[in-house]
Structure formats: C-alpha cells, structure tokens
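In this view, the complex is presented without one of its protein chains, the others remaining in place.
Read from first to last, the chains carry the letters A, B, C and D; within each, the first residue is number 1.
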Amino acid sequence: MSAQAVLTVAAVLFSLGLYCVITRRNAVSILMGVELMLNAANINLVAFSNLSLGGQGPKVEGHMFVVFVVLLAAAEAAVALAIILSIFRRMGTVEADRMTSLKE
Amino acid sequence: MAEAVVFYIIAAFTIGTACVTAFSGNIIRSAFSLLGTLVGVAAMFGMMGADFLAVIQVMIYVGGVMVLILFAVMLTHRIKDVNVSNRSLPAFPGAAVAVLVLGVLLYGIWYGLPGDTARVEAKMTPLIGKALVGSHVLPFLASGLVLLIALIGSVVIARREETFVCGPGEAKR
Amino acid sequence: MVPSDFGKLMPELVLVVAAALIIVADVASARRRTGLYSSIAVAGLLLSAWLSVRLGPDRPQLLLGNMAALDAFSVFFMPVFAGASLLAVLFSLKSSELTKERHAEYLALVMVFTAGMMFVAAASSLVMLYLSMEMIGICAYALTAFNPGHPRSSEAGLKYAIFGAVASGIMLFGISIFYGLTGALDYPEIRRAIPSLATANGPQAALLVVAVVFITGGFAYKIAAVPFHAWCPDAYEGAPTPFAALMSVAPKAAGFAALTRFLYTVLSNAHSGGNFEPAFDVPWPAILGIVAVLTMTLGNLSAITQSNLKRMLAYSSIAHAGYMLMGVVALSREGASALCAYVVIYLIMNMGAFLAVLAVSEAAGGEEISHWRGMGERLPLVGVAMTVFLFSLTGLPPFAGFVGKFYLFAAVVSRGGFWYWVLAVAGILNSVVSLYYYARIVRAIYLEEPASNEPLTIHSSQRVLLYALAAATILLGIYWTPLSELVARAASFV
Amino acid sequence: MIEFVMNHLLSVMTFTPLVGIVLIYAIPGTGAKPNVVRGIATVVTGIPLVLGFVLWRGFDPAITGLQFEEHTVWIRTFNIEYFMAVDGISISMVLLTVLISFIACLASFGVEKSVRGFFAMFLLLETGMIGVFCALDFFLFYVFWELMLLPMYFLIGIWGGPRKEYAAIKFFLYTLFGSVLMLLAMIALYYNSRPTTLVDGTPAAHTFNFIKLMAENDFSGAGPILGIAFPKIIFAALFIGFSIKIPMFPFHTWLPDAHVEAPTPISVILAGILLKMGVYGILRVNFTILPEATVWAAPAIAVFGVINMVYGAFVCMAQKDLKKLIAYSSISHMGFCLLAMAAFTDQGISGCVLQMWNHGIISPMLFLIAGVIYDRAHHREIERFGGLAQSMPEYSALTGLAFMASLGLPGLAGFISEALCFLGAFPVFRALTIFSAIAVIITAAYYLWTMQRMFLGKLNEKYAEMKPVTWRERFTLYPLAVIIVILGFYPMPVLDLINPTLFWLVGTIRAAM
Partner (left out) sequence: MNEPLTVNYVWLIPFLPLCGAFVNGTVGWWLQKRFGRRPNGAIANAAVWGAFLISVQLFLTLRGLPPEQRALVNHLYSWIPVGQLDVALSFTVDPLSAVMILVVTGVGGLIHLYSIGYMAHDKSVWRYFAYLNLFTFAMLVLVLADNLLLMFVGWEGVGLCSYLLIGFWYQDVEKAKAGMKAFIVNRVGDFAFLAGMLLILWGAAGYWDDAGRYTMTGGTLSVDFRWLASATTYLQGKEVLGVSLITLACILFFIGATGKSAQLPLYVWLPDAMAGPTPVSALIHAATMVTAGVYMVARLNFLFALSPAALTVVSGVGAATALFAATIGFAQRDIKKVLAYSTVSQLGFMFIGVGVGAFTAGIFHLMTHAFFKACLFLCAGSVIHAMSGEQDALKMGGLAKKMPFTFWTFLVSTLAIAGIPGLAGFFSKDEILWKAFDTANPVVAWWPYLVWGMGATAALGTAFYMFRLVYLTFAGECRADEETKHHIHESPWTMTLPLVALASLAAVAGWLGPPGVFNLPNTFEHWLEPVFGGAARHITSRESGHGAEWGLMGLSVALAVAGILAARAVYAKNGAEAARRLSGRFPLIHQFVFNKYYVDEIYAALVVRPFMGLTRVLGWIDAHIVDGIVNLVGKVTAVFAMIDGWIDLYIVDGMVNLTAWIVIAVGRKAKTVQTGRLQDYLYVMAGGAVLMLVVSYMVERVFGGGR
C-alpha cells in the first residue's frame, strides 16, 4: 500500500470533515465533522513519519503527535459537549442556526 | 499482494462510513457511522505498523469520544422522534470548498511526493514510551494539565446550577 | 532530561501549583472563601511574573528537547501574560457575573490559562505549539461559557468552542502536511530542512502553500484576523466581562508571539540590519499584509454603528489585531519590537476600557452607550479615565496608544517599498475612522444629558484599578524610554 | 529661581498653564466658587504673558539662529530630543499666543457651565499652542500639535452652540486626517535622514531635529514612495496636513461650523492662533526641509492662495450669520499669506508673517465684537439688527474700527501686511496678484454692507435699549484696538523681530530655485 494511497484517504476524510462542518446545523454533527478532520490529520502524521522514516532511522515525533492529538480531541469533545448540554437545557435545541441572539 | 487488497477494503470502509457521517439526514445514523470511521482509521494505523496508535485510537476515540457524542445525541434528542431530521444547509457552498481543497491536496500528493511504501518495520511502541519521558516530557506534562482543566471546565459548565446567575447587571434592572 | 531545564519553567509551574492549591482549598473548606482563592491566585501570578523577570537568561537556549525556547522574546511575554491575568483576577473580585460558588474554578482556569499562554509564547516545536494552543482554547471555552444560567454566555461559549475546534482541526491538518514536507516538527530542525524546499516543484509548492495557509489560519483564529474573526464579537459579548477583558488582550498577544516566532525563525532567513525575508517563494508577507488591511478595515467599519460597548470593544480589538499584524508583516527587528511594545500598551488601555465598561454596567445597569450618557457628571473620574483609554485607543499623542501606533508605523515605513506604504496609509486611514466610534462614546459621556442623575457608585477597588491604568496610559504616553529599552531587547529570537 | 526661569523660559511658559490646571483641581471647593477658578486662570495665563514680554525684550533679532534654546534627550531609542527654541519665524507667533490666550481668558468670564472643566481645557489648549510654536523636534512638535485637538473638541463640544456635536466631531476628524498624514511624512523623513549625533554627543542613526533635518540632509536622493518622488509626496502630505489647519480651499468647510458653534473665547483662540499654525507649520517644516519641493509647489500654493482670497470673499457676501461671515473672511485673509509665501521674495515672506500677526489681532477683536452682540441679542443674524449705532455708539465705533482694519484700510495694521503681500507677490505672480486684488474690493463691499445693515439705517426698536459695552469687554477690546492702530503707523516692533530670519529662510529657498 503506497503512502500516496494512505494520504489520499486522509485527504478525502479531511474534505468530508470540512463539508460536514460547514453544512451541518446540529452542533453535535459539527463536532463529528471536526473529529473526522482530526483523524485525517492523524493518518497524515503517521503516514509522513513512516515516509520520512525510510531514510534516517526510527522517527517518533509523528507518532507522539498523534498521541497528543487524540488526547486533546477527547478533552475538547468533553468541554464542547458540556457546553452543548447547557445550551440544550436552556434553549431546548441544538440547532446552531437558531442560536442567533448574539449577532451584528 | 494480499496486503494491498486488505488495505483497499479498510480504506473503502473508512471512506464509506465517513461519507455516511457527512451526508446522512439522521443524526443517530451519522453518529454510528462515525464510530465505523474511527475503527477504520485504527485499522489503518495497524496496517502502517503503528500498533500503539491503533490501540490508543480504539480506546480513547472509540471508547471515550464516541461515547460522549452518543450521550450528547441521546440527551439532546427526545427518544420518540428517533429519526430526528438532521437538516443541513444548502450543500453547494460547503461542497465547493471541500472539493477544491481535496483537488489541491490530491494534486499535491500524487505529483509531489515520492511513492514508496508507508509500512514500517521498526517497533514504535518502546520508542513512544521512551519519548514520552524523554524528548516529549514537556507536552506529556502539559497534556496532563489540559485534561485536568477540561475536567474542571466541563463539570462547571454542565453542573445543574441551583441559583441561576443572570447577565452582567441584569439583576439591577 | 536535565532537571535544571525544569528550573527554567518555574513561572509556569508556579501557576499550576497555584491552580491546584485553589481547587484543593475550595474542596477543603465548607464556605466559599473567594478572598482566600483570589489572594492565592494573585500571589501565584505575582510570583510567576517576578520569576520570569528574574529568569531573563544571559544566553538564549532551547529547553526540553527543543520544545520550549527560553529567549528574550518569550521572557518578555511571560510577565505580560501574568500581568494581564492579574488584572483580570482583580477585575473579577467584585464582578456580579461570577457567583461565589464558581469563583474557585474560575480562578483555577485563569491560572492554567496563563500558564498555557506562557507555553504558547515559548513553544518552539509544532507539537508544543498545538498542545498549548489547545490548552488556551479549552480554558477559554470553559471560561466563556462560565454562566450557563445566562443564555448569551453559553451560546458564546458554544460558538467559540466549535469555531476553535474547526480552526485547530484545519491548523493540525496544515501541520501534518508541513511535517510531511519538512520531515521535522521542531523549529531548529525545520529550519535545517527549509532550504531544500526553496526549490520545490509545482505540486510540492502547492502542498507547501496549503500547509502554510492552514497553519497561518490557525494563528489567525487565535489573533481573530479577518477570515477567522467571526467568533470574536459574539464571544466577547457573551463571556463574563472580566474574562472578556483578559480574552481581548492575552490570547491575542500569545497568538502574535507564536506567529512571530514561527514566521521569523522558521519561515524566513535573518538578514543583516535586522530585516528578514521569506525563505521560500510562498508570498506569506503579501497574504498577511492583505489580511492585516482587511482585519483593520472590517474591525473599524463594523464598530462604527455598534451600540453595545463590549461588542464595540470586540470589533476594536479585531482592528487592533490588524494594526499589530502590520508589525509582524514588517518582517524586521523593529517590527518585532513594535509588536511587543504595542502588546503591552494595548493591554493597559484595552483592559482599562473593559474595566470601565464592567464598572459602569454594574453601576448603571447595562453596557449600552445609552447607559454612559452624562457619565461626565455622574462619575466624573470614571468618565475621564474612559476618555483617556478611548483617545489612547485612537492613537492620540499625549497617550500611550500613540506611542504604540508610532512604533508600528515606524516599523512599516522603515521597510519602505510600495506595498508597505499602501499598508501604512491603510493604517492611518483606519485610525481616523476609529476616532469616529471612540468619540461617539466620549460624546455620550460629556456632550449628552444623563437619563437619570441619581448618584452612582462603583467599588473602590475597581476605582483604584481604573485610575492606575489611566495613569499608566498617560505616563507611557509621555515618558516611554524604559518600555523602548525593554522592547528593543525583546526582539531577539533564539 | 529667576536664573532657573531665565534659562528655561520657554518650558516655563509652556507648562505654567498645566500647573494652573493642577491648581484648579487641587484647591478644594473651587467647584462651587467659579470666581476663584477664573482668578487662577487669569493669573496662570498672565504669567506667560509677562514671560512673553521678557522674551520679547530678550530676543535679539540680529541673530538668525536659535535663541532661548533648551535641548535634552527625551527618548534615546528613537533619537527624540526635548528641543525647544525660538527664532525669527516663531517668535511673533509665541508672543501672539500668550497675548490672545490672556485676552480670551478674560473674555471667558461669561462662561457659566462647569467652569472648572472649561478652564482646565482652556489651559491645556494654551500649553499645546505655545508648545507647537517652540518645539523644534518633529516628534515633540507632533505631540504638541495633536495635544491641542482634545481640548478644542471638548471646548466646542460641551460649551458650544446648538449644533455643537457635529461641529466638534467635524473639526476633530478634519484635523486628525491632516495630522495622520503628517505622522507618516514625519516617520519617512526620520528614516531617510542621515546619521548624526544627539545633543549629548551620542551617535544617532536618524534624527527628528528640524535644524539637523534641514542642515545636514538633502532628501532628493531618497527612494520614491508609492511611485512618486520622495520630496514631492512628503511635501504634499505635510502641506495637506498643515493646509487643513489654515484652512485652505478644499479643506475649509470645518471652519465656519466650528466658529458658529464655538463659544466666543474659543472662537477668539481658534481664529487668533490655531489658523496660524498651518502657515507656521509650512514655513517651519516644508520650506526649511524640502526647498526643491517648495519651489516645485510654489505656483500651486499661490493659486490656492488666490482661490482662498477671492472665493472666501465672495462667500462672505452670501452669509447671514455674523460669525460665519468673520470665519469666511478669515479664510480670505489667510489666502494672502499663502500667495505671499509662494513668491519667495523678502517683502512676500515678511508680509505673510506680518499678515499672520495682524490677522491674529484683528480677527479676535471681530469675534469678541460678535460675542458682545450675541450676549445681548442672543442671535447673530445680520438682517435682524438695524441702526445699532444709535443705541450703542461706542460699540459701533469699535466695530467700525475692526471692520476697517479687517478690510485693510491704510493707517491700520491690516493695510501694511496686505500691501506687503501684494508687493511681494507681484513680481513673481503678476496676473494672479492683480486678480487677487479683487478680493480687496469685495472685502470692502461685504464689510460695509454688514456695517450698513447692522449699524446704520433706522433703529430696530427691539434693540433700542441695549446695555452699553461693559468694563470687562472694554478691557479685552481696547488693547487690541490700540495695537491695530499703532501697528498701522509703526509696524517696526513686529517687522524687526521677524525679518532677519525670514530673509535667511527665503534666501535658502531662492538658492534652491
């Protein structure tokens, strides 16, 4: 399986994530889009670390980066969903486009 | 050769579930399809020899983040209207941006980068362990701190508050 | 790992310890003793600031495997963040938006928030950069959505969180591609790999452009530059005012510090005479220049017709981000020192303005311009202080704002060249436009009759802070030699 | 103490008003007793007047260089120095400032609303004005220049007439636009100046010092900006910045509004001193530092000057409000300065500075007169008055003198400067000068027409029993009247002061011809 194939998968995932983020109305689904983008980046990181590995020995930054990315994604999801819950409790909806009291 | 076939299956599975997540009308279905995508990514990590990452992916992403998202979906939607519509805004602008970015990326990948394999032989896990306390000790500690404040923050926000505080000065009006 | 390196991280560690202490104290004691927590927080911040000042290294060095750079630049920013947070903590002492129950968590989050900013300023590896940016992000989302009881606060929090998540997602993807191209994540190693990219062929150049644009996008989100600014007004208006004050200054400064370090040390070669020029042919100075002009113009134009002061100050902070971006785009030692100077000056005047808005919204019951009518008679000295801040934000000479603007324009003009002059002219036109909406507030204070003239009072602590900040704004406007020396030294990277 | 004052004369003069502000707010209970505040203000504006007299006596016109020099380093990183001095160009303006400020302070005893605030702003304004005329470091000059904006904004905005907000913000925006252009030009000049040494000998890469910018620098070599030659675009930027203050034709619409809305003492200051800063700025900065660009721009300046004169005069004919009429006549009179200045002849430049001085005496008198009638009739429409000469003989005599001085009647101060301006401008701009002389006829026409509608003809009963001129008003009007008459017959006191340096200045420009 060539690196380019892996990278292509990552690119597709990223664009799907981007699409999902822009068009979705539901805050949770936007978060899902973000998760997609992060996963795409993770694939990239791993693929590139292996790619460059070919030459100068075991290169671990890429993998370390992925570890931290996964970790941070979890933390972020926690806080984001907590906020979504508090919004839901107050406004009864999670549709992002109905929350427009803050505008102009 | 078998290895290539397996990779293609996994890639197809991942991209397929990702498409469902992105395009499906029902939020529940897109949530579960996201679960599939994450597993697919974990499999790819395995394929590329990053087994430690695959495990991490499964444990944290699938176990943690997905559970959270499902909880959120469940809590924010009354059970009875399961097929709650996940209406989306007009597709065109988003699609245009996504496709353009994809095009540039693919162009870059296919023509700009060498084609050698992404598989690695070396065992990465011990290296990751050594790096965690070696070169990457600062991020390691900092991420601990991040988890702590994520915990505090989400608890503070999500806690059901007894006295509702109104906005600045509203009490005065 | 060399233990002595940890000695260099004392400022951040002190803050973390302080945060922990506050949480423990809050859990331990039955009653909510906000006084104690605040004093711990203040002590922590002061200690951290003092340590970072004393820390000033004789020789700049990289720590902990190139993760953090300890040089004059990062050491300069540390006390700035500590100072800003200190002010925010002092502001929140008497603010009605923070109930006793949550004050401890609030302070803890602010502590970690400050530590996160220090990491951002010092980060000299993409890993550390992303991680510390996330740390700031998460603290900010939590602090913005700190009043779930109030719909605006959580809505602001949500918008900020999701926008932040998407932006960091994009930035991460950019970093991953950049890692692919350069094969390294630490700034020094990337530096070494950069020359090979200079001859990148077509597609690789395309990837490089995507990478650079996405990473710059991440920074642009943090400093609220134009395409990535949409979250800023809503977040500022919704967030509790003390934090809004901090948010309008500190993370923006951290974003600028990281952007400057990334651009100056990684993406460009240093030249004699302090000028830099881009290492490879991605014309990022041109892009940033365009972004700067758009940011300034949109920020100022949108602020003109605002009636909510917090929202107006939000737009004004976008505009000021545009001015600071001018300093970065100047790509010279003067540009970096101008940026540092403007950060300090902007911190003082903007937090002063926010404090005034906070105090008056407490006293007069709202943050609209109409509440400020006739403040000249009702709260004379607050009116004077606010006028000082506003005219300083416009950039009028007797005040520090002018010195900041002068620095920036000096940096841009000293570069010369057609486009730099276009940037400079855009800058001055914007400051004239900005006068219009700042003067609208001053007009309300002095030139319009108050709705009702029953006497108003604000807490003495806020009053003292206001006068201190106003005095600092005037003093820095008149005698700013110490600041200029400090800033000249700060512009040296590792 | 005396010795300290003597060798820091200019700084003491500049910053005494600030001490006054502190006194006004420091002394308890002044809020309630406006007279105490007025007393302090009078004393504090009086001191610079006395020092001004000392300055006048001590000033030796023979030396074309700087006198009463104070020079220390202020901000080392940008080579900014605290450099205050006086020479032929600025001496007359400093004296004018202290004199008119003192008279305006006397005239502002009529202000009732928040007296402390008014005098605080007034004294801040005076500091800014004296500072501008004494500063010889571009940065210091710029700080003082902008320092004036704030108090003027508040003085017009808070104590002004019905449309005061509009007039105040319009004034502020116009002047700020001008001064931001000046800021860029200043920085460009700084970065293109040759390395030199600061006052304490330390080497400096660039300099803000006017004298060094002029002596040691030739900017023709500097790189073009925005595609236009360096000296030309810098000259244009500075010129626009200063001409907004003059005001020159396309940028003048703020003046009538500001004057109509501003309270009388502020109109006096605005017309008496602020208008001169534009011309002084051009002389001090544009002419000295960029001689070639000055030569290049001279015809344009002359044409604008003539437009100012003739257009201003014509518009005066159409005015209904007395103060607006005087405002437009100020525009017309400042046109003389522009025309004369652009000719670079000895008589022209001397006429220009003398015209600045004379206009600085005559227009305050005119505005005080407008103030007197406004205090009594609470309106200024010329049409609604009639036959005032019968009810207020002394007042109409004073107005007659002021009108005659303003239209340049020989034997009064206005004539000499106008004659010198024409004499100076004629050889270089023959047709322009003759055309601009039409302004003299129109000026006579609108002043006499105003005189006739207000003072002659049958008495309008409504104004039959106007109270005569009070002692306070006399004390502000008569000194000005005396100066006008004396300078009409014996202009030497002013001409002696300014001529040597001005001829040297014009000499340098003619050399660059």
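The rule we apply is simple: a contact is a pair of C-beta atoms (placed from the backbone, for glycine too) under 8 Å apart; a residue touches a chain by one contact, two chains touch by 3 or more.
Fair warning: this is a prediction, and the values are worked out from it, not measured in the lab.
**Student:** Missing chain touches which shown chains?
**Tutor:** Touch partners of the hidden chain, whole complex considered, are A, B, C, D.
**Student:** Among B:I9, B:V67 or B:L100, which one touches the chain that has been omitted from the display?
**Tutor:** If we include the chain that is not displayed, B:L100 is the one touching it.
**Student:** One chain is left out of this view; which of D:A419, D:M466 or D:A512 touches it in the full complex?
**Tutor:** D:A419
**Student:** Looking beyond the chains shown, say which of D:G411, D:P468 or D:P493 touches the absent one.
**Tutor:** D:G411
**Student:** Given the contact definition stated above, which residue among D:L448, D:M466 or D:A512 touches the chain not shown here?
**Tutor:** D:L448
**Student:** Which residue, C:F163, C:Y342 or C:W480, contacts the hidden chain when the whole complex is considered?
**Tutor:** Final answer for the missing-chain contact: C:F163.
**Student:** Please identify, in ascending order, the residues of chain C that touch the omitted chain?
**Tutor:** Looking at chain C, the ones touching the missing chain are residues 158-159, 162-163, 166-167, 170, 205-206, 209-210, 212-214, 216-217, 221, 226-228, 230-231, 233-234, 277-278, 280-287, 289-291, 298, 300-306, 331, 415, 417, 419-420, 433, 436.
**Student:** Against the chain that's been left off, what residues of chain D make contact? List them.
**Tutor:** 170, 173, 250, 252-253, 311, 314-319, 345-347, 350-351, 387, 389-390, 393, 404, 409-411, 415-416, 419-420, 422-423, 426-428, 430, 433-434, 437-438, 440-442, 444-446, 448-449, 451-452, 455-459, 489-492, 495, 499, 503
**Student:** If you put the missing chain back, which residues of chain B would it touch?
**Tutor:** Considering the whole complex, chain B reaches the absent chain at 89, 93-94, 97, 100-101, 104.
Note that in this section only the chains that are shown with their structure count from here on.
**Student:** Which chains make contact with chain B and with chain C at once?
**Tutor:** In this structure, the chains that contact chain C and also chain B are A.
**Student:** I need the chain pair with the most C-beta contacts, please.
**Tutor:** The largest set of C-beta contacts joins the chains A-B.
**Student:** How many angstrom between the C-alpha centroids of chain D and chain C?
**Tutor:** The separation of the two C-alpha centroids amounts to 43 Å.
**Student:** Can you work out the whole-Å distance between the CA centroids of chain B and chain D?
**Tutor:** Roughly 70 Å separates the two chain centres.
**Student:** Chain A: which residues touch two or more other chains?
**Tutor:** 7, 14, 17-18, 21, 31, 33, 42, 47, 51, 61, 64, 68, 72, 75-76, 79, 82-84, 86, 89
**Student:** Please set out, as single numbers or ranges, the residues of chain D touching at least two other chains.
**Tutor:** Where chain D is concerned, no single residue meets two or more other chains.
**Student:** Looking at the complex, which residues from chain B come into contact with chain A?
**Tutor:** 3-4, 7-8, 11, 14-15, 18-19, 21-22, 27, 30-31, 34, 37-38, 41, 44-45, 47-50, 52-53, 56-57, 60-61, 64-65, 68-69, 71-73, 75-76, 86-91, 93-95, 97-99, 101-102, 105-106, 109-110, 113-120, 122, 124, 127-128, 130-132, 136, 139, 143, 146-147, 150-151, 153-155, 157-158, 160
**Student:** Under the definition above, what is the set of chain A residues touching chain B in their complex?
**Tutor:** 1-9, 11-26, 28-29, 31-33, 35-36, 39, 42-43, 46-47, 50-51, 53-54, 58, 60-61, 63-64, 66-68, 70-79, 81-86, 88-89, 94, 97
**Student:** Please give the residue numbers of chain C that touch chain D in the complex, ascending.
**Tutor:** Answer in residue numbers: 391, 394, 396-398, 402, 405-406, 409-410, 413-414, 416, 418, 421-422, 424-425, 428-429, 431-432, 435-436, 439, 443, 446-447, 480-481, 484-485, 488.
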